[in-house]
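On to subunit A.
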Amino acid sequence: MSAELMKGNVAIAEAAVRAGLEAYFGYPITPQTELLEHLSKRMVELERVFVQAESEVAAINMVYGAACAGARVMTSSSGPGISLMQEGLSYIAASEVPCVVVDMMRGGPGLGNIQPSQGDYFQVTRSAGHGDYHPIVLAPASVQEAIDLTFEAFDLADKYRHLVFVVGDGLIGQMMEPAVMPEMRPIRPRPDWAVSGKDGREKHIITSINLGAERNEAANLRIQDRIRVIRENEQRSLEWNIEDARILVVGFGTAGRVALSSVKMAREAGLPVGLFRPITLWPFPEKRLAEIVDGGIQAILVVEMNAGQMIDDVRLVVGHDVPVSHYGRLGGAVPLPDDVLHEIEKIAANIGLTATAMAG
Partner candidate 1 sequence: MVTREQELVRTVVYKHPEALEDVQTHYCPGCTHGIAHRLIAEVVDELGIQDRTISVSPVGCAVFAYEYFDLDGVEAAHGRAPAMATGLKRVWPDRVVFTYQGDGDLAAIGTAEIMHAAARGENITVIFINNAIYGMTGGQMAPTSLPGQRTKSSPMGRDVKIAGYPLRMSELLADMDGAAYVVRRSLHSVREIRKAKKAIRTAFMTQISGLGFSMVELLSSCPTNWGFSPPDALKWVEENMVPYYPLGDYKVIEAVKALE
Partner candidate 2 sequence: MATGTIVINEARCKGCTLCTTVCPKGIIEMAEGRVNQKGYIPAVLVDPENQCTGCAICAVICPDVCITVYRDIPAAKLQPATA
């Protein structure tokens, strides 16, 4: 398989098609509109389902309907559209039907701008709209990762009957990189639990309403049990230069990628720095992070394109053992490697490490 130059948004769309996407319902919003446009052609070509809905509200409810029918289904949007979808996402979560949602984050809050950001971290990891839930959240940092994670997202969604987010930012959506696309997978058969017309069996009802405290609590506990299993088994991360690191930089997506450049520059200058890049924002890779921190980390720098959201999850793992600081750009600004390097150097100085001294 040879690599081809692909645009992030288009690559994600095509990866979904290869994974057996049966239906896409979406709405244009910068910076992910190319995804919708690619599917408007591809899905029709392949005689699969494509509808440009009248709003993100309608789109997520169309996704909900198709998911109840057991079809592999996806939508995509950016922060303002994901906000509109919160109601539908909550219903999908409660109904335990699988689906994949792509969020290409942009500067917010409000209408914000169309530049890249990571400002939706809380929104996608903490819950699906109202109520107790955690979607699975995958965070690629390159076009190839975006392809691979999108392709796998559908299997994860099916495996757990869970909502899976693939989150990028405007940069990942817009950039072009060489990547390899997986082979086309056949459309899988509809699962037994789906609604399809009660043909020789008892009727299937898919609903999110559970009247009565005990009944709703039981339904919630069932979801929570599953969330526990996901948390146990699906944590993922990547890491660089960890072995003798004293300073740990943590970043995801584009911020993690920029931080890698900074970490490499810092290493060249003799600073013992490593990078930890979560792939799953939820379940947050707490086990691996804890192990790394226990191995001698003296300070952590969290780099993200927001005012400090993932840093909360880092602090939850690390507690008061190690100082955790944040470097971020807001409103669509992207951090530059030199700026992150500067922060690393400040931290190093604070804990008594210099560019020329190697730690113990």
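The candidates were selected such that all candidates are chains of the complex that A comes from, given by their letters.
Note that in this section a residue touches a chain if its C-beta (ideal position, glycine included) is under 8 Å from a C-beta of that chain, and two chains touch if they have at least 3 such contacts; residues count from 1.
All values derive from a computational prediction rather than experimental measurement.
Trainee: Any idea which of 1 or 2 touches subunit A in this complex?
Mentor: 1
Trainee: Which of the residues in subunit A end up touching candidate 1 in this complex?
Mentor: Of all residues in subunit A, those touching candidate 1 are 22-23, 25, 49, 51, 53-55, 57-59, 61-69, 71, 73, 87-88, 91, 95, 195-200, 203-209.
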